[in-house]
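These notes are about the structure you will find just below.
The other protein chains are all here in position, but one chain of the complex has been omitted.
Read from first to last, the chains carry the letters A, B and C; within each, the first residue is number 1.
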Amino acid sequence: MADVKTVFINGVEYPFDAGQTVIQVAHENGLDVPHYCYHPGLSIAGNCRICMVEVEGDAKPQVSCKLECAPPPWVSEPLRIQTESELAKSARAGTMEMLLVNHPLDCPICDQAGECHLQDYSYQLGQGQASSSTAKTKLPKNVAFGEKIVYDAERCIKCTLCVRFCEEVTETNELNLGGRGDEEIVIMSSKGEFETDYSMNIIDICPVGALTSRDFRFKSRLWFMDFADSVCTGCARGCNVITGGRNGSMMRMEPRHNADVNQWWMCDQGRLDYRYVNTPTRIATPRIKTADGVWAAATVDDAILAAAAALKAAGGNVLVDGGCTLEEMHLAQQLAAALGGKATYAAATGEADGFLRVAEQGANAAGAELLGLARATKAGAAAVLVVERDANVPQALRDGADAVVVFATDADHVPASAQVVFPFGSSAERDGLFVNTDGRVQVAQRNPGIGPDNLTPPYELLEEILGELDAGYDWHGRDGIVAAIQAQPAFAKISLPAAQATAEVGATS
Amino acid sequence: MTAKKKAAAKKASTKKASAKKAAAPAKVVRAADGSYPETRILSANFGVKDSWTLPVAKKNGAYKSLEKAIKTMTPAEVIDEVKTSRVRGRGGAGFPTGVKWGFVPTDTDKAKYLVLNADESEPGTFKDRFLMELDPHLVLEGCLLCAYATGLDVIYIYVRGEYPLSIARLEGAIEEAREAGLLGKDILGKKGFNVEAHVHPGAGAYICGEETGMLESLEGKRGHPRIKPPFPAVEGAFGCPTVINNVETLAHVPSIIEHGGAWFGDLGIAPDPDNPRAMGSAGTKLMGLSGDIKTPGCWEFEFGITVRELIEQYGGGALDGRTIKAVIPGGLSMPVLTADELDVPMGFDALVKVGSGLGTATAIVMDDACDMVEACENIAHFFADESCGQCTPCREGCHWMEKIFTRIKAGDGTPADLDLLEHLFVNIEGRTICALADAAVWPLRSILRKFRHEFLAKMPGHADPHAADAKASDAAAPVGAK
Amino acid sequence: MSTANAAAGQSADRGTAQPPTPVSFPPKEIKKQCDGIVTRYPTRMAACLPVLHVAQKHYGGWISPEVEAGVAEYLGVSDSHIRGLLTFYAMFNSKPSGRHEVWVCRTLTCWLRGAVQLRSTALEKAGVEACGVESPDGKFLVKNMECLGLCEEAPAVFIDGQPHVNVTPEKLSELLDACE
Partner (left out) sequence: MTVTVKPVRRRKASFLDRLYLPAIAKGLSITFMRMFKPKVTMQFPEERWTVRDEYRGMPVLVSDDEGRPKCVACSLCEFVCPPKAIFIVPDELEAGNNVERGPAVFDLNMLRCIYCGLCEEACPEEAIFMSKNYLVWGAEREDMIFHKDKLYELGGVREEGVKKWKDK
């Protein structure tokens, strides 16, 4: 067998690894080859035919997703591929036309609009005018695939990504193909509900609007939303996600590829967990309890002074939510030192599911341990309490802390003992570092479209309070805080990303 | 006895047995009067009473070749003999069988399978049914020879569900063979030659005749063809090396072993020494005729008989008062021949040369009473109905073509529709996983090009001004062949 | 028949209805046959087609959702896999098939020899408008089949799995009249 290790794509020579197909090499090198049924995490079906390319010397175009870069054994020359030749383009345009023959063209009501590959490629390859004037095939619409997913067979291009996902990733086989020819549709097991908790991933991998989320259904058009790269704080796995929101509401969370953490996936529980962010009892502005026991809205500056005054009088411990960032936990430690107490973190324990979800629920529990925070196992006194969500800091811990200064997202989570309350952002609204269960440091970024306006970052509030306590703490800013953490011996072997770093940066201990 | 069986037996019994399988028939030449005689090698036992039972088959020489191979030949010698015979696949593609067997790896720990393609769903094709119903032991012997040559373990005979009698006869033959020690462990006393055979019934899907679709169906899935490579010889049924052959192909193997590959290669049409792609058409072939002719049926000839001879000498010619308009020479999926193009010999290369193909060598004849637009609609409906739905151009394109033909038939078509069809042909042919879409395009495109005037005649105000001339010369109408 | 229809009704809107209770499959009449089929293949899934043939014959010509679930359990596959097969292969029925199943070949050769008239005759006899629908009296299910492979004796019709060839409309009428 000839030993060929390179492939020519559009005249440029690229090396490849054994077993790689043309589309993989093309994508690795930044070439845009359209695809629907190809997904790097699933087996190759080659049925959508949109990724066809020209192989020089071959009259027939071939699908690049299944075309191995290694030439057949009897050929000793590297393959020469053209992705933008007349043949390749006309083959793809022809496929595009076929895909749209029976497509309902209901983009105005389709949630996928804006992130739909049919839209993208028809903009690239399609023609303005439809060649077909015949009636379109009618297929089932608005079919429930369990409680979370809606299937529209008319929009479906039968790429079988969802079927393959349930077969290969979750191995639960709920989905299958039914019918034949142009009446082929995806059908679901008669149990009517997914056994797997990873079903909503099929919505993400569906290249068109055939599978949409019941939760996100018709909530917002994509182009109104703000997106940010973040980390799921549902458990300590720290799945990489993209948060989406608009006008202060969080609307969805989608997994972001990270080969070392969550690959392309995330669990439904984590995905739908965001709803606590939109609670009607969100705290938007700082509040101070007046002498007659009534809550009054206050400016940030007044609240900081009031908090410092209250803490000077009380002193004591600090209890933080296990879902706080590394920066917040570090400052909590400083604050506790200034108050003459100790900082502890609270986190729940759930059940691992054997795939992504781990038992540890505190998203930054590993970070807390590195910083040297002890885990709060039972209720104990703490002057400062930071509550992001009920799950990690349940009522018993909150009430037992007898705290005077409270940082909380939800007014319902503020214990009666509180004197000053600061609004706390949810995980989608705060910048910061998280250390996941494997010791990997990850960056979460604030999504400006989510949460109350003008939310002061908690680390700034904590620094201001520390400053007011006359404990000799200087303003560091986020870079300074990260540098201070980095200087600790426990972080000697871990390199923390700079505060401005993009979310892609991450280091493993 | 079922009506079908009776009819088949009757048809077979009317034929004169011109050659006994035992004696090697001499090279056939066209008779002095120009007629083309049958050469009955495969069909030698057709018409013999109870030819499907083991005692009768044994009397007529069944399993002698198997015995010969096992006792006197190595597996490699069997493959060489088949290679020498130049026998090509009889299912339509015409791939050299010996070469295919040679691809099966010999150094593998995996089980190896033979899947016998008896899913004869190609419209107009019924030749394998005759073999399975009238000589199942010949088929089984061929399978066993293949098993011996390639060292495989299990034979699955994938018979289409619409052939209940074939299924029953094959199951009966397997049962008889098992009892006679021709299946199972240490066959005919050969240590380590263990083969099992099972009939696997299909359930009504044309696509399962495609070899990889058949493998999927055999594995209990929907018959969605696989992308090749990997080829079945390396990774086939259940992920193991698999040989897939047509019934008729393997039925040839016993006589090849008995008389030698060279004898078989001498029959039929020799390869063209100047053209490496013209591999010749060795041996005999079951050929069939159906449609608008007096006596449809199935006969065995050496390759070389022309389509016209077949129709006139055996098919009895056109029905009274009608003239033949078009012939699809091999199953539904081959380009059509017009009445003027019928003097071409039935053979793999000769038919390709005139822009058609041998396919399954069972021709469908259409006469002047046939409306070609409606015929196209019928053909397009078949492929639309049988498209598995896996890949886009076929799933959407076949239905789209059908809709256009329906529109033209209803009188709502315009010449732009014909251009649109040509555009679709380009976007469908060669753009799919398997050849079903190609098979849909070939007959439709050839009919559209050769009988364009009939389409234009259905378009009010758009009739071809030269329609009269075109009709007069009919087939002489310019053919924009491929 | 009424129970069968009720079962079909249950399966009609599968989206909201309770999942069907699987029958215990295989019933003892066909247990030996089914177990025998399963041993022929290296995987249980491969036995799907032959087992479904046996099941369809046993359960009166069609596979109800309950049988479908039973077969799925027996072969260790998802019931959507079985439904995928039932809707892919033309010979399987997932709706009641009537006491007699009539297949009329519609492909080119039979069409040339008059299959269209045969279909109208069969539909008229069954008293239905279109193929694939059980006749109101539950007697016939007429199916428009692609090539049945009896082209040399076209046009061809199958009645309850038995082939009839060179059929004329008159002959078909007689054949259908002879059905109980």
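The rule is short, and it goes like this: a contact is a pair of C-beta atoms (placed from the backbone, for glycine too) under 8 Å apart; a residue touches a chain by one contact, two chains touch by 3 or more.
These numbers were taken from a predicted model, which means no experiment stands behind them.
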- Which displayed chains the unshown chain touches: A
- Selected residue (touches chain absent from view) among A:R80, A:K191 or A:K219: A:K219
- Query: Looking at the whole complex, which of A:G11, A:P108, A:G354 or A:P489 touches the chain that is not displayed?
  - Reply: A:P108
- Message: Tell me which of A:N29, A:S76, A:Q127 or A:N142 is the one touching the absent chain.
- Response: A:N142
- Absent chain, residues of chain A that touch it: 104-109, 113, 141-142, 217-221, 223-224
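The definition used in the following text is that only the chains that are shown with their structure count from here on.
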- Message: So the centre of each chain is just the mean of its C-alpha atoms; given that, what is the distance between chain B and chain C in Å?
- Response: 27
- Query: So what's the Cα centroid distance for chain A and chain B, whole Å?
  - Reply: 55
- Task: Indicate the whole-number Å distance between the mean C-alpha point of chain A and the mean C-alpha point of chain C.
- Result: 48
- Each of the following residues of chain A touches two or more other chains, namely 177, 179-180
- Item | Where chain B touches two or more other chains at once, by residue number | 205, 222, 385-386, 388
- Message: For the complex, give me every residue of chain C touching chain B.
- Response: 40-50, 52-53, 75, 77, 81, 84-85, 88-92, 106-109, 111-113, 145-154, 158, 161-166
- Contacting residues of chain B [partner chain C, same complex]: 2-4, 7, 11, 111, 120-126, 129, 160-165, 196, 198, 200-206, 217-223, 238, 288-292, 296-298, 328, 332, 362, 364, 366, 370, 375, 378-379, 381-382, 385-386, 388
- Message: If we count contacts the way the header does, which residues on chain A are in touch with chain C in the complex?
- Response: 143-144, 173-180, 187-192
